[in-house]
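Part of the complex only, each chain left as placed.
Labels A and B are assigned to the chains in the order they are written; within every chain, residues are numbered from 1.
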Amino acid sequence: MLIRPIEEGDIDALQAIAVETGPGFTSLPDSRDFLIDKIAHARESFQRTQEAGEGINEAALYFFVLEDDRQPLDSADRLAGCCAIEARVGLDAPFYHYRIGQLAHSSSHLELHRTLDTLFLCSDHTGSAEVCSLYLRKRWRGEAQRPMRNGTLLSRARWLFMAGFRERFPGRVLAEMRGRFDDDGKSPFWEALGQKFLPIEFQRADHLTGMGEKGFIGEMMPRHPICTSFLPPSARACIGQVHTQTRPALAMLNRDGLRFEGYIDIFDGGPTVEAYIDDVRSIRDSLTARVSIETALSTEERPGWLAATTGAAADFRAGWVGRGPQEGVIALTPEEAKRLNVEEGETLRLLAT
Amino acid sequence: MSLIVRSATPADLDAIMAMAMMARPALTNLPADRERLKARLALSQAALSTGIDRPGDEQYMLVAETDSGEVIATATIKALAGGREAYYTYRQETLIHASQQLDVRREVNILSISHEMSHATLLCALATTDHDQAASARHLLRAARLALIVRSPERFAPTLFVALSGYREAGRTPFWDGVGRHFFSRDFDEIHRAASLGSRSFIGEVMPPFPLYLPLLDDQAREAIGRAGDNHLEAVRAWQREGFRLSRHVDLLDGGPLLEASRDHLPHGQWLPAQIAETMPENACPGTMLITPQRLGDFRTCVVTAAINEHGQCVMDANSARRLSVEADEPVLVIPFGQTSDSEGRPC
């Protein structure tokens, strides 16, 4: 299994993923034109050469696929999943959140002093990086596949990319988490807030947002602050809470140091978690080592070390290797070296997981 | 027609104090506090005996008195509702939310905190005893306050209003429960008491400055916006008959309606010289008139059966003239007094 940048030829497989994910996965709508544009944008981003300080006002999309290199080369089943990094959100279309703020409310006359939790429609994250679009196809999930740690590979390979190409990213990174839904698949937060102001269904609102068409949010959603106490308890209980299925992903991001800082999704109230990129544990703890290709290596049962290339961004590869570095040298089997497309003496970035 | 309305004097303190204590719910504008009532009576008397050419801090207290001299009702006009402070209300407004992308346009109703009404004249503090004629006294005090304004328009603001108690149900105030409680986490009665003990303006001043979105209010609170309490519906109709109309403003605490009128659109009445006669002139059709002498220093009005004769004089009987302290040829303000009865006669 290996992570690499998406390529033009992946379009059929990507569309198959879009069909598989369904409408709930808003960043991959089942629209071939949209996906072709997405791939083109990603190719252009990877191929761009960028020095520190350059391009800080340009959006860039780093879109990766997880490839199953055990499958025949021409198989449609080589693509096992995908993940992405938006280098700077909100540059082309507004990027909205509700921010939970505290308003002081006090009167000496009434001997009253308290604070009110208030939702502010804001775009505070404009310019931050976002990790997004993570999807692992069903075949590569489940108990039998667990030892391969495909989900971890998809999620954390991105940190190694960001560590290796730090100059392409701003100071902060965020991830948006799906909010809490009730047993009928409805979002109480949406019912109490979005639905009162938008003449469309949750799915359509979510879809439009996924397509980057967010103008309607600023036009239709309340732009004055809202005291949360005016929302019903069921909606308040959604604020900053994640969907049951999203808990493992949240836990993984939390372990990397991403935290909820009071920003929520305007539709479902789900939390945004965020961190300074340089504080992300996987980035801080990653280290580099020189490759030594050796034939007589044993492979550990549980992949514990993640490896990523450090050459050109467009040639990025990441995957599990069977052991860690020893005194600045990482020993690879010939298969591992082939998978990562590295040769003796090249440098890899490594992370113990 | 045995009631007369006159400006209150310090001698009315006991009677007014008694009515203030009886009022349920307590009237924000009529504190059951002797010292404060006493001070207000003095101010009212001073205001009437001073030449005033624009509205200010003045409050005019009136009482309704029976033939036998019993004071059975009182009411007040505050020349400016805010006085030295602000009179906060919620103003009903509409925002337009339109999206070219979705091709929709929606009107979103909000309530904004406003102090516009600070500069209008407030008719308030109507209280009565349980006298048989209390309902008539209420009716008369409504008309009498307007007569005072017509008599001396320069003392009042171009906009007049009354604020009627909001809708309550089973001892709860749904508007407060859905709005104010979120900010103050106190019961309505508690905050109402705090408001009547002194300044009300601090309440508006400490509230968040942002408007409330009606779609986010609970149904009960939304339905209470601008809705009078059940026992004030008759008062709403009575004021409407006097030419008042529902305002965009509602009470900040209970959502009760404000009714407003334009000072300059009140029925003007006519200034006519008085004539005192034992019998009505034959060719005149006597009518029920509210008669107000012009005299400065006090105010006095009552409903009289009078006629306007061919010389343009207002003919009334000697008894009425005596009660109004009117002498022959003295100019009086004559306003026809509607027969529209006010059977319930709820306080405003």
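Just so it is clear, a residue touches a chain if its C-beta (ideal position, glycine included) is under 8 Å from a C-beta of that chain, and two chains touch if they have at least 3 such contacts.
Since this is a predicted model, take the numbers as computed values, not measurements.
How is the whole complex made up, in copies of each labelled chain?
A x2, B x2
The rule we apply is simple: only the chains that are shown with their structure count from here on.
Starting from the mean Cα coordinates of chain A and chain B, work out the distance between those two points in Å.
Roughly 64 Å, centre to centre.
Using the touch definition from the top, list the residues of chain A that touch chain B in their complex.
Residues in contact with chain B: 103, 105-107, 109-110, 112, 114, 116, 118, 192-193, 196-200, 208, 213, 215-216, 219-222, 224-227, 229-231.
Report the residues of chain B in contact with chain A in the complex, numbered from low to high.
Going by the criterion above, the answer is residues 97-102, 104, 106, 108, 110, 182-186, 191, 194, 198-199, 202-203, 206-208, 210-213, 215-217.
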